[in-house]
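The complex appears here without one of its protein chains, the remainder shown in place.
Which chain is which? They are A, B, C and D, in the order written, and residues in each are numbered from 1.
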Amino acid sequence: MTLTYDWWLLAPVLVPGVGALLVLVVDAIAPRLGRVHWALTAGLLLVGAATVIPGLLPSADNPRRTLCLSDGSCLYAVDHVGAGLQFTALVSAAVIVLLALPIRVPTERAPVQAALLLTATAGASGVVAARDLTSWLVTLELATVPTVALVALRARRSATDGALSLLTTSLVSFAITAMGAALWFAATGTVQLGGDAVLAASHDADSRRILALAVVFIVAGVGFKLSLVPFHAWTPEAFGGASVPIGGFLAVTSKVAALGALLVIFRGVSVLGTSALAAIGVLAAISMTVGNVMALREQQALRFLAWSTISQAGWVVLPLAAVSSHAVRAAAGYLVVYALATLVAFAVVTALAHSDGRNHATRLASYGGLLRRRPLLGVTLALALLALMGLPPAVVGLVAKVLALGPVAGGRLWPLAIVAAVNAMLGVAVYLRWLRILFGAPTDPGTHDRLHPVHLAVVAIGLAALVVTSIAPQLLLGLVGR
Amino acid sequence: MIHPVLPMLLVGILFGVGLYGVLARRNAVLVLIGVELMLAAAGLLFVTVGSLTADPLRAGQSMTVFIITIAAAEIAVALAVILAVFRARGNIDVSQRGSDD
Amino acid sequence: MPSASRLDTQSLALDLVLQPSHLVVLLPAAVSVLILVLTRRSARGAFVIAAIGGLLGLLAAAALLAQQARGGAVADPRTIGELKVGPALAVPLRLQVDRLMVLVAVAVALVSLVVQVFARWYLYSDPRYRQFAATVGLFTAAMQLVVLSGDVLLILVGWELMGWCSYLLIGHESERAKARRASYKAFLVTRIADAPFAIGLAVLALGARSTSIPQIVQHWQSAAADHGTALTAALLCVICAVAGKSAQVPFQDWLPDAMEGPTPASALIHAATMVAAGTVVLAKLVALLELSGTARVVLTIVASVSMVGAAVLAFCQHDLKRLLAWSTVSQVGLMLLGLAVLPVREPADLGISHLLSHAMFKALLFLLIGWLSVLVGGTIVERQSGALSKHLAVRWLVGIGLLALAGVPPLVGFVSKDLIVDEAARRGVDGDVSARIAFVALVCVVALTAAYTTRMWLILVHRTGRQRVVVREAVEDSYDIRDVGIVEMLAGSPQVDVHGRPLRRDEPMPPVVDDDDDGPLPEPQPGAGARTGLQLLAILSIVGGALIFSPMLEVDWENANLWLIGASLVLMAAVALLVRLMSIGTVYGDAAARLPLPLRSSASRGFDVDAGYVGLVARPVVALARGVARLEGGLDRGVQALPALVTRVAGAGFRLHTRRPTSGLVAVALGVVLVGLMGVIWW
Amino acid sequence: MTTYDVLFTLAGAISTGAAVLAVSTKHLVHSALWLVVALASLSGCYLVLGAEFVALVQLLVYVGAIVVLVLFALMLTRAPIGRSRDHDTPLPQRAAALVVGAATAALLSAVLISAFGNDAITVRGGSTHVLASQIFGTWVWPFELLSALLLIALVAALALSRMPIGRRDDSEADAR
Partner (left out) sequence: MVAALLAAPLAPIVAGLALVAGDRVPRAVSRHTAYAVSLAATLISLLAAALIAYDRPSLNRPWVPEVGMRLHLAVDGISVPLLLMTAAVGVLVVIHARHEQPGGGTPGTFFGCLLLVIGGGIATFLVQDAISFFLAFEVVLVPMWVLINRFGDPKDASERARAAATFVLYTVLGSTLMLVGILTMVFASGTADLATLARHPLPAGQQTVVAAILLIGLAIKVPIWPLHSWLPRAHTIAPTAGSMLLAAVLLKMGTYGIVRLVIAPLPAGVERLAPYVATCAVIGIVWGGLVCLVERSLKRLIAWSSVAHMGFVVLGLMSGTAIGLQAALFANIAHGVVSALLFAVVGGLKHRWGGDDLSVARRALRDVSPRLSLALVIGLAASLGLPGLAGFWGEVLAIFGAWNPGGDRSTGWFRLLAAVAAVGAVLAAAYALRVLRIVWMGDADGGRPLPPSPESDARGGELVVVTVLGAATVVLGVLPIILLNTTSGAVDHLMAVVGR
């Protein structure tokens, strides 16, 4: 069997993947380099992101394929949405790396963490483009397994507890996903996710039933990674335990991988044109509601962000409840906006944790008067929260809400739309809690170091990004095609 | 010639037993054992389907091999984490509350 | 805008943007605006503006009259332009100048001017004189708008504005709780009656697809057969509003309470503006009244009951100002009867002629009682008893007013009243039900009017009463009879013998402050202008009846039933004699003193209708409001409980979220089952 | 009933029994050993189905490597050797787990069996050579990624095992 290879197309996976190896090799040659590894990692990720750029251009083929078999079916394809997601994954990982850079860790641990991050990003970037179950499953795990280790590597009891929670859920989910993949194979007789076999399978009642079960299992399995309720229980534990940038990684890059994985399956099923994924709507509704309700009482900033991630995950998959051509783009577009806002929020938390100490960044109460104490951090965080709740002046968040609700309204899924509207309200209540604290009376932290310049730069860039995209949201939404 | 009933039955049973094991055990390692059983079920289904249908690309068997390998990788990380948990708190009970900083 | 104005000397027709009819409305309105804008503290400045404005208004009305007499008046001058509210309704907002209304406009302008001039004297030291004068100006403008309006929406505008001005005037002395309550009551009662008015006008206008009165009349006349029920309903709505504004049953009770306002305000409200507005509006729609028998009968009954009942109450009043107020209710009823018994397809001359005559003598009487109250310090019987025997200056004027009110020939009251009686009798003989009802009521009223005017006269000229009034401390215009009650009032006032001497001689005499120390002070009297105005009103009360001979009024005076006139004169004389006999031997020359005390007490309270208002409307509404407020509180609490509920749910969520990995696994398993179920169900 | 059926039934029955014991025994170590039996007999099933290579891998990787790892882990975590009730979740949860497990098993089996019917089908195992060429031909991309996964998993496991667990009030890494 011969395959075609388009190395440029594979580069977003290969660069971080080979980069991981490179980091390990560099560490073997010259140990204890510390931050150099992080810088190298960031560079590698940005290079990877740069290789995606041709695919982002409107002129690019849609989709671009490689690893094609002789019968014309391909194992790897990147369309506009895929390219956008790959770009998001790589850039977000680079930002995470930059955030992690100033943090002091034992020097022998840094290259490992960097390698893990790179591998997970490679997985995230690969799963988006996978067009067969084999690569899909492998890349999904490639994106998942390192995160467990990353969480645990903070080397605190809470971190290992979070890692354990993440580990058990991920293992079970993997088993469920594998069973789903097997069922898919049983139903269609092929591991390729192209539409024809699915269409053929759907004509036969028996295989149709298996296919349904397959989709159910796969959704359940990917639901874990997306933190959809009820597969979400690990999220607050892992976020609360992991170091702050890694929490950001879980919240952003990992979500990109998860949505990419789901979209791959969704594309395969959407040819059926039925209410194939109606269950996703229900999961989305439950996730939003549970996430918001729980966040209303959460006192820990990181766990709060975890609950927020859960509810936002509901918004991300909400458009998928309506099987339409807009749905994929809508979900991806929402995810990109969510990624930006969450990344900025995590950047602020990281910066604060680094300068004031983690204790002064994990409790919500410790953000009192941040707008007055540290105007830059305060304004940035406020804007990020506004983007997450979808209210101006963070127009970009509002546009994202419009995008996410569009297919639902277009598909006339009224109950879902109404639940979403209620959750838009709950979401505002959730983030207003934090916003009120930002506005409120200042709490004086014990230490008050200056911000690390890298953090300062990341936060400033984040603020600029939010402002710019609020004026011109199309810059961000254009990432996932139009 | 084989009746597909038998492997399919085994697939179901193994998956169900594995799921039971995951839910019924408190020791993290035993949970892992349940997961292995579930994965075995998935692998068996791949192999069965691959053997019973025309599978020019040998996807069924390849998939099973991959799943076994992934499982091995996961087990390695999982056991490392479990050991870390044990070092951190002295047990590996998955029904114990997580702790805060 | 035409730059050159032309004056057609023959018909006095003016080709101007502003017609005299506009000026009639705008000048009084300008008075109020100018007073508020131009004067800061100066009462004199306000008076100058008010007087000049009033005079100009009167001149404008007179010019309009002259134009009308020569046939040169613009019949439907436009105002602010047509309102565009879609094809279903034309809203031209034009005025309508016709013969009757021009007369009314003149009367209104005249009364208003006299009131303005008189008020300057009456309210000389009042710090709120400016507001008073401004309000009177606005009031006049509103009335003139109603009078000259050719559009139901304009009528509504003037109508409601008058209600508002009456509110301001009655509540003028808002330091007194009674004034506050009375103004509140007056506005609310009339406003309640107005609620159907808007509906009725809507029915009329939407049916005719225009708010123009001529078109409405034309439409409904042409299609009356088709719209019988609608027309009746609309007219009943209008009658309801008229009853409210004109203080007819069952809305009558606000008017006596309105005596809390300063006397000039009462003169304005009673004589020319507010209460007469109902007559004006019905006169405009009288052609429709003919088409609906039901509405006519209802109007007749309402007017008759009000007329007779008010006359009875007038006789029993302890306060002479309230006596006049009740007499107004009675007289307005008479006007309305004049409309109800009108000959078929005739203009509303009967009602309007009585409106005009009533405007003259009632304005006169009210202003005089105001003068008298200044002289003797109050309007209750005890104060007023014998007032005229000392203050002779007003004697003749009062006499003329009362004679006109009683309807003694040849005064104006006689002429207009007799025409109505005549017509009622004629149509009653023809078999018209409402005319028969009206005739019976009219006979009663002729007698009762004679009775209460005689009573009032006898009190005022009582010879012994004045001497025993020794206490000169400030007394309010009127007691709150509803609150105090006549029994307490009588008990509280000093006891005197038949000759008016105090009974208890042993008590020290309160110091007499008026004329012992400084010699005789000049008696307070209005300025020359006000006196002239009063005299003018008196003259008009005497000779105004001659108006029926002019072409401006088309009444059938040639076929007067002389027998009927004679009979009514005899009746009046007999009643007057009876009243005189009753008054002999009473302390204050009060014939009503012979009536049982509970009756008088109750009558002074208007038969406690107020309690009915409170019990039937105010209390239930307030109770309802409390209920609604409670419901609202519940709703609000419900809404506000939602956050608590969500927090509780979140608490439950935190209990479910045990933070144990195994419970996460259970959740995953449940999720698989859930998703599986949905997949099975929906696939 | 073909020979394949008999052989498969045999292996499957052993596998089933061993699996049930693995998840229900009160001995920790027994549990791991029963897993060995279950997976080993499962490789027998693979053999019956004509997948020799998979069966071999199953034996090598699972029985040879994973279970050993598991046993080591059990020993390192000082697992009690004797019977113990501490390994199981409370009875209600186990009952629920039983229901869920049984229901899932029933659902899966039912759906699969109804789809594949009860007609005997020829087993097309195919040679290992073909499999090898497919794995290194068609599936080379996931295969290479898998190698990366294995590598990084090992590195992670190494790093985790060498990692000292800090205390809560450890100020050194406070900032994270």
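What we mean here is this: contacts are C-beta pairs under 8 Å (C-beta built on N, C-alpha and C of every residue); 3 or more make two chains touch, one makes a residue touch a chain.
For clarity, every value in this text was computed on a predicted model and none was experimentally measured.
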### Chains on display which the left-out chain touches in the complete complex
A, C
#### Entry: Options C:119, C:147, C:203 or C:650, residue touching the unrepresented chain
C:203
### Summary
Of C:77, C:137 or C:171, the residue touching the omitted chain is C:171
### Summary
Contacting the left-out chain: of A:91, A:391 or A:459, that is A:391
### For chain C, the residues touching the chain missing from this view
36, 80-89, 127-128, 153, 156-158, 160-161, 164, 167, 171, 174-177, 180, 184, 187-188, 191-192, 194-196, 198-199, 202-203, 205-206, 621-622, 624-626, 628-629, 632, 635-636, 639-640, 643
### Query
Tell me, which residues in chain A touch the chain that this view leaves out?
329, 333, 371-372, 375, 379, 386, 390-393, 395, 398-399, 401-403, 405-406, 408-410, 412, 414, 417-418, 420-422, 424-425, 428-429, 432, 436, 439, 472-474, 477-478, 482
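By our rule, only the chains that are shown with their structure count from here on.
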### Query
More C-beta contacts across A-B or across A-C?
A-B
#### Entry: Centre distance in Å when chain B and chain D are each reduced to the mean of their C-alpha atoms
4
#### Entry: For chain C paired with chain D, centre-to-centre distance based on mean C-alpha positions, whole Å
99
### Message
Residues of chain D that contact two or more other chains, please.
### Response
89, 93, 96-97, 100, 103-104, 107-108, 112, 116, 134, 138-139, 142, 146, 149, 153, 156-158, 160, 163, 165, 168
### Per-residue multi-chain contacts in chain B, two or more chains
11, 15, 18-19, 22-23, 26, 28, 31-32, 43, 45, 50, 53-55, 57, 59-60, 62, 66, 70, 73-74, 77, 80-82, 84, 88, 92, 94-95, 98, 101
### Message
Graph shape for the chains shown, where an edge means the two chains touch. Line, ring, star, complete, or other?
### Response
complete
### Message
Per the contact definition, I'd like the list of chain D residues that touch chain C in the complex.
### Response
89, 93, 96-97, 100, 103-104, 107
### Task
Sort out for me which residues of chain B touch chain C in the complex.
19, 22-23, 26, 28, 31, 94-98
### Query
What residues on chain A touch chain C, complex-wise?
164-165, 167-169, 172-173, 176, 208-209, 212-213, 215-217, 219-220, 223-224, 228-234, 236-237, 274-276, 278-279, 282-283, 290, 293-294, 296-297, 426, 429
